[in-house]
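Removed: one protein chain of the complex. Kept in place: all other protein chains.
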Amino acid sequence: MQGLLDFSAGPLFRLTFFIMVLGLARILILDIWGAVDAYRKAGDKTIDWGTATRKTIKWLIPIKSVFTHKPFYSIFSISFHVGLILVPIFLLAHVRLWETAIGFGWLSLPKTWADILTLVAIIAGAGIIIGRIASSNLRFLSRKQDYLWPLLLIIPFVTGYICSNMAVSPATYQLSKLIHILSGELIFVLIPFTKITHCVIMPLSQFIMMIAWKFPAHVDDDICTTLNKKGEPV
Amino acid sequence: MRTEAITPEEHGRAFAPTKKPEVIEQQKLDVRYHVEDFNVADRPKRFLEAFAAILKHSNYRFALEHFIRMTTKCAKCAVECPIYQATNDPHDIPCHRSELLLSVYRRHFTLAGSLKGKLFGTGHLTDDMIEEMADSFWNCTACRRCTNECPVGIDHALITHLGRYILSEIGIAPRALVVSVREQLEGATGNTSAIPLPALLDTLEFLEEDMKEEKGIDIKFPLDVEGCDYLFIPAVSDFLMEAETLMGVAAVMKATGASWTIGTQYFDGINYGLFYSDRMLERIIRKLVSEAERLKAKNILIGECGHASRSAKYFVPTHCGGKDAIPVINIMEYTRDMLRNGKLKLNPNTITETVTYHDPCNIARQGWVVDQPREIIRAFCTNFVEMTPNRENNICCGGGGGTVSIDEIRPYRTSVGGKAKADQIRATGAKYVIAPCANCKKQIRELLEDQKIDCELIGLHDLIYNAVIFDESTKSIDTKSQKG
Amino acid sequence: MKAAILTDITKCIGCLECVAACKEKNNLERDFPRSWHKNDGLSAHNWTSIIEKPEQHYIRKQCRHCIDAACVSVCPVAALQKTEEGPVIYDPDKCMGCRYCMVACPYGIPRYDWDKPAAYVQKCDMCIDLIRQGKQPACIEACPTNATIFGDRDQLLAEAHMRIDNEPDKYINKVYGEFEVGGTSVLYVSDIDLEFLSYPLKPGVTPLPDTTKTAMKAVPPVFVGMGALMGGIYWICKRREKLQGEKEGDKE
Partner (left out) sequence: MDRARVFKSILWTISGLGAAALATRFLIGLGSIANMNDAVPWGIWKGFNIFPGIALAGGGFVMTAIIYIMGREEYHKYAKVSVLLAFLGYITAATALVTELGLPWFVWHPIIYWQHHSPLFEVSWCVMLYLTVLFLEFVPVPLEETSRFTKVRKFLTKYKIVLVFLGIMISTLHQSSLGSMWLITPEKLHPLWYTQLLPILFLLSAIAIGPIMLILAILVISRIYRRKTDNQTLARLGVLSSFMVLTYGLVRLIDIGANGKFAMIFDGSWQSAIFIVEMSLMVIIPLILMGIRKLRNSSSSLWVASLSAVIGLGLDRANIAGVMLSVDGPRYTPTIFEVLVSLSIISAAILVFLFCIERFKIWDSKWEDPREDKKSRPDFDRSSEVWLGTPRLAGRTVYTLIFVISLAVGFAIIPGKRIYSGGIQKVASQKSLGGDTLFIDGNRDNYGVNFDHKAHVIRDSSCVLCHHMNQPNDKQSGCYTCHLDMYQRTDAFKHDWHANPTGANISCTECHAVDQERLASTAKACDQCHKDLIPPGATITVDKYMAPSYTDAMHFLCVDCHKQKAVELADKSNLALCATCHTSEHTDHFVDGVTDKYKHPYFNHVVLPENRPTVEGH
């Protein structure tokens, strides 16, 4: 057990962590690269960057739409996100880990707050899953991963909570810690390859939309050639 | 490089058998849109090839690459979609519609799809999927409300636009649109309504006489004048159906003393390419610009038409010169500017009945033509009421995205597509509903008829026509120039 | 004055006071055994050490401060320099960490900060700052038995020879460092063989820098000569081509 823990907290952690960080960086770079290429190809290069930036900021802080469109879903998902972001980064135990790994740490959440946020994240995650199952629309739209992701994301929270507050014996503690680490690492690995990449590329959305409507000039001919349609009637 | 077509065995494995639909059914409402005869063999393969060719040459790939990483399926767009609100069918949720195309992209154009294909060999494009897309994409009115509200920023409108484009490349596009565009690009008349030039001249002459009678002054439609400030291009259907709008425009032009003209070689602002094919879009834009170049016009002035304005405004620079392209403005922008600088004077009490204004999606959604018409209306109407929601958040008339031209789906448009609009109009209790867009006009007229709403649809310049006050100076200048 | 150190192996009791004094004076870090240490006790944080030999022999190892030092001669940025006072000193601001000095040193003295992202070469500087103040190096001050003494090189050499002459049976008749590699500033008199200090070098009397001097002196002539040679060949080839061209032209 100890060996497994050491392995999962050592090399396996480094592997998955770097896959996540580098994978996300790759996605971000490829996304921007693609946009720049598209912009270079576009026939019309007039883009109002200021408006796009303003739109992005307005849209990333969804104050108005929370209460006008599906308020329950919005509140659940926002609190879920808050928990997801704050707890892993600012939990005291994690900050200690960062300190040993990279040599410096930062402010940490008070234990009570961390516990509350953890519970909030767990409840919100569960709420999201239940909401998805309950609504016929969402059930129709959802793919498997849309259920699995919230489920997977709350596993480390549940096990982490057990570790820090409810471990009855060393065995329980170690087991829950192992599950905590392994599920966290599974999440790390999956992040760059799934929809969770939205965490880095989301701010680009408005710009991407704007550039996407800037079509390249004179493609009619090229597409006709490629599809052997040259000279065909409309 | 692959030069051979796939073998029959491969085809049998990869693609499901095809069936030949003369008409693709809108089963739910028993509404159909007609397509022309097309090659039904190998549809998935041809679909993918068209998709790939478009991705190769156009700018869609990076956007799709971005969108496939974002889809969360939260169904927030459902709240925004007027179609879904009317049908309550989850198939109509914009997110689902986008997913139809995104799933094809994921499976056939990404590494993950490659892995899936190699490991499981599943998930490839089938005829059923194509048929679902063919159904779904033409249910949408391309109003782009969903795009504005998507919490992760997926441009459903762009995806629908692309989906229709690809489908049209394999022959699945409404016949009404294809036939119109064919006439416009390759036909003898060169416009979507197939109006021959003599007929147009007759109409204009007739209108001139009409105006002379009504206003007592000579208001001309200048034809083929070179070097004008404005080349006026309305939706061609205006010449047939909305003569009063044209008269209003002519009156405004006359009152402001503008130098303007109508080209005789090409006088059609309609661009159905925007709705189903970028290739057609490009060709039509080229035709438009070549007319402007022929007449050495300084600006292109688009008449009361939403999609014509948008396609010209955004795609003239794209295809014809980028920054240096000929500027495009909408007639309402022009009228508002003239109103502001005092060249145009309107009688402030012309209309005393309740008036409401319908924002055409294409010009209002990104906030381009929103305030201008309101300013104009307030200048001569005493009783103006807004619909809710309005401006950038307006609700589509139900005929957007080219569906209005498909006469065979009128029941669908007036019962489903326009339901929300009809409710809005009813709620305002207005006497006149102003819709400065050829498509909206047609749709709302049918809507009012089918939904039995006591309200009159009218163009903005129809009303302005009654309100214009002509200066003595304009009259005199005009008579002088006529004498000269 | 040419500063030098004379260590009398027979007097050393291996008390390590010099080592401690060196650490304290130079503010050296605590030293953990690492895989990159040589087994002579010197390291980046240990500039002098005591090597124990059988029968109570303790040999202090430190930089020899050669008269004509190999490390000084090879350092491409002149970070190592022979001072007027005698010691070879190191300027960390110039160093770029190439470690050529470590390769070249016949006694294997310079050590390296292998565990630091910004790594410097480290070695004894004979407490040059103290010498300049007219004091003795810290290790000399600390020695309780005067086994290691500080002074002018010539005087120390005389002292060493005097000790050997006085007790020829006790000492090996050789002052270690008098002639090896052209002479060093750190001298030893001993009753056991000290050649292991310079392993694998068999100490000759030529200064090591002389081995490269010939080659380095040849640099300018070779540069010019090569240019001239190439120019000549180029001229000949061009001329031949031209002649050939003329010939062909004649034929036509």
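Letters are used for the chains, namely A, B and C, taken in the order the chains are written, and counting of residues starts over at 1 for each.
Here, contacts are C-beta pairs under 8 Å (C-beta built on N, C-alpha and C of every residue); 3 or more make two chains touch, one makes a residue touch a chain.
Only a predicted model underlies this, so the values are computations on that prediction, with no experimental measurement involved.
A.B. asks: Report, in label order, the displayed chains that the undisplayed chain touches.
C.D. replies: The chain that is not shown is in contact with A, B, C.
A.B. asks: Considering the whole complex, which of C:Lys11, C:His37, C:His161 or C:Lys174 touches the chain not shown?
C.D. replies: C:His37
A.B. asks: Taking the full complex into account, what residues of subunit C touch the chain not shown?
C.D. replies: Residues of subunit C in touch with the missing chain: 14, 16, 19-20, 23, 30-43, 46, 49-53, 58, 61, 70, 73-79, 94-100, 102-104, 106, 108, 111-121, 196, 199-202, 208-209, 211-216, 218-219, 222-223, 226-227, 230-231, 233-234, 237-238, 241.
A.B. asks: List the residues of subunit A that touch the chain left out of this view.
C.D. replies: 10-12, 14-16, 18-19, 22-23, 25-26, 29-30, 33, 100-101, 103, 166-170, 192, 222, 225-226
A.B. asks: When the complex is taken as a whole, what residues of subunit B touch the one chain not shown?
C.D. replies: The missing chain touches subunit B at positions 1-3, 6, 10, 14, 48-49, 52-53, 55-57, 61, 107-111, 113-118, 121, 124.
Following the convention adopted for this analysis, only the chains that are shown with their structure count from here on.
A.B. asks: Roughly how far is subunit A from subunit B, centre to centre by C-alpha average, rounded to an integer in Å?
C.D. replies: The answer is 37 Å.
A.B. asks: Which whole number of Å gives the spacing of the CA centres of subunit B and subunit C?
C.D. replies: Their C-alpha centroids are separated by 86 Å.
A.B. asks: List the residues on subunit A that touch subunit B in their complex, please.
C.D. replies: Checking each residue of subunit A against subunit B gives 27, 30-31, 34-35, 37-38, 41-46, 59, 62, 65, 69-70, 73, 77, 135-138, 140-143, 146, 193-195, 197-198, 201-202, 204-206, 208-209, 211-220, 222-224, 226-227, 233-234.
A.B. asks: Can you check the complex and tell me which residues of subunit B touch subunit A?
C.D. replies: 49-50, 53-54, 56-63, 65-66, 69-76, 78-80, 90, 93, 95-96, 99, 112, 147, 149, 151-155, 158, 169, 178, 181-182, 185-186, 278-280, 282-283, 314-315, 317-320, 322-323, 325
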